[in-house]
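Removed: one protein chain of the complex. Kept in place: all other protein chains.
Each chain carries a letter (A and B) given by its place in the written order, and its residues are counted from 1.
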Amino acid sequence: MENLTVGAAAEWIRSVILLILGNELLTDVVMKFVGLGACIGVILTAAIVLTYAERKVCAFMQVRLGPNRVGGRFGLLQPIADMLKLMSKEDIIPDGCDRIVWALSPMLLFVPSALIYGLFPFDEGVVFADVNVGVFLLLAISSQSVLPFLMGGYASNSKYAFIGGMRTVAQMLSYEAPMVFSLLGVVMITGSMRMTDIVAAQAENVWFVLLQPIAFIIFIISATAETNRTPFDLVEDESEIVAGPFAEYSGMRWALFFLAEYANLLSISILTTTFFLGGWHGPFLPGVFWFWMKVLFMVFVFMWFRWTFPRTRIDQMLSFSWKVLLPLALVNMMFTGIGVYVWRSMM
Amino acid sequence: MAGTETYTLNMGPQHPSTHGVLRVQLELDGENILSAKPIMGYLHRGIEKLLESRTYVQGVPYTDRLDYVSSMNNNFGFCRAVEELAGIEVPERAEYIRVIVAELNRIASHLVFIGSLAIDLGASTGMLYTFRDREEILDLFNLVCGARMTFHYIRVGGVNRDVQPEFIEKTYKFLEHVPVFMEEYKKILLGNEIFMSRLKGISKMSKETALSHNMTGPNIRATGIPYDIRKVDGYSVYPRFDFNVVTGKNGDNWDRFNVRYNEIFESAKIVRQALDGLPEGPFMAKVPKVLRPPKGEVFSRTEGTRGELGFYIVSDGSTKPYRVHIRRPSFVNMQGLNDMCRGYLIGDSVAAFSAIDPLMGEVDC
């Protein structure tokens, strides 16, 4: 059983590298790169798996079959075909766009989405950077993804893209606040911002979804908004502003936006799992199985949202954030504070 | 403080939610719409001119291409006008069959409306569901005339061919199914809080405004005016059937949606009554091989799915009409677009296009 875990695999790779290099320090440096590669690998694999999953989930919800031609009757090679199609597409550069900003936008968008994978505890001891201000760093990095949207929207020289860019700023700023306050409840109970501590605290007691049900719901809603998925996909919004900031991108540049979207989808599922569903903990099976089972369940929930809900309107969405979610999160925080105080004084 | 400027946004003709090739020039202040100007003609094929160079019988398939989602109703309207002009008496069985297929087509068209409104509001699953159920109606039409889209089934003097027992049996089965799938839409769309909040109180239109734009069909009925040509004129065999004119109260998008939603039940009611009372007899009147209506003119109107469909035909006594004018409901209804969009947000404009339910084949003719 022990051999199956990621930690064991990492140990084995490390011993092999140590055998080759023969230097502890050099090995550690190389191991960091291995970890980095693993994170990127997770993202790319997730993009492939999730595109296929999204198509299939969506198809079954819509009483269709979904991909069923490429790669057998289940269309297993569909993501590969999609990828090849995107790569072979013409790179169309819109007339009158701000070339540098326009070209930077998809790359910059991918950076924060990929960066936060360094903070996720995938299993016992499997975390790239276990910093003591993990939650804080995570929120700081993920909020950077506003800028590329705005850049893309501004630089595309298209009104649809510009409206989309403006909407992104309004939407992401509004939902950042309730998301932070909902996480604070968890941090207050744990007493630490370190991600592994949060998971450990849930292993000792109960999952935080039971202790913090309101925070859980607020987090799910604002995470959906942060990743621009239905019912809050006003940024792309194909029926109103066509595709928002992505409207003028094609080929690989568009694929990067796509990749970032799925990286974000996976990362919010991982975050939900880590903060509220007890991370890698679970009986009988090794941690990595539990972790991915929970994550994939959350991914399914987010897909479920997407294919059943209509889209909200921008004003409804913003007022929902500021008038409902934020006060609720603050009240939740207050009660958590009282609860934690009472609990500590009783102990 | 910096000054603000308004800007113009051209929605369409290539835009996913303009139902074909409508172009709307939106004057925007941020996200708020100051005015919406519909610009059409991207699908103009000159059907009125084409009909002048075809005989009356040859003209029927052209009407299929007007409102291609409810072709039966267009055939019905055109054939009624020609029959009135030529003084042809249509056998009763043919009238019943016409009503059956026209009402089935109305259901199909309203299903497309529900689906397209759903997808315009981002609920693409709702659209797939309605299209799944519309498929059953198309299969019925396939049985009856061999076509699924442009039927050319209703002819001058009757219908193309008699209905088979299989069709009647399957239509009954379909009618059984109607409440089932309507319940499903209720669950996925009507009961959804977001869907409600997107439609309620949006694009409100008073009775007076609706009248001043001469809106017809579900759009005027949503404001509370029971204006339904089937009742008002009582053409064909409609007076024999018991059905209600569905009206709304507030004239907002929610009412427009609900009017169409409930009209599906009313249409199903008509179809059932027509099937029950389907008389025996010929399905085609004796129409001369070369149809030469006497000199004169006629204005005949029927209730199309989108409103009042009128045909004005001038005959000079020859085999071809001298002039045909089609009063297209979508075209006239488009006048209300500005009032429906002004003062609302971009997101509402999409719902307004959908709620007006224009079909560009009909608007541009």
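Observations on the model:
As a working rule, contacts are C-beta pairs under 8 Å (C-beta built on N, C-alpha and C of every residue); 3 or more make two chains touch, one makes a residue touch a chain.
As a convention for this text, contacts and distances are computed from a predicted model.
Matching "NADH-quinone oxidoreductase", "Ribose import ATP-binding protein RbsA", "Transmembrane protein" or "Peptide ABC transporter" against the UniProt entry of the left-out chain gives the name "NADH-quinone oxidoreductase".
Put simply, the hidden chain is in touch with B once you look at the whole complex.
Only one of the listed residues, B:Arg54, B:Arg292 or B:Arg323, touches the absent chain: B:Arg323. Subunit B residues in contact with the hidden partner, per the touch definition given at the top, are 40-41, 44, 46, 48-49, 207, 211-214, 224-227, 231-235, 245, 299, 301, 308, 310, 312, 314, 322-323, 325, 327, 331-332, 334-335, 364-365.
In the analysis below, only the chains that are shown with their structure count from here on.
Here the CA centre of subunit A is 45 Å from the CA centre of subunit B.
For subunit B in complex with subunit A, the residues that touch the partner chain are 7, 9, 15-17, 31, 118-126, 128-129, 132, 188-189, 192, 194-195, 197-198, 345-350. Partner subunit B is touched in their complex by these residues of subunit A: 61-64, 159-160, 163, 230-231, 233-234, 237-242, 307-316.
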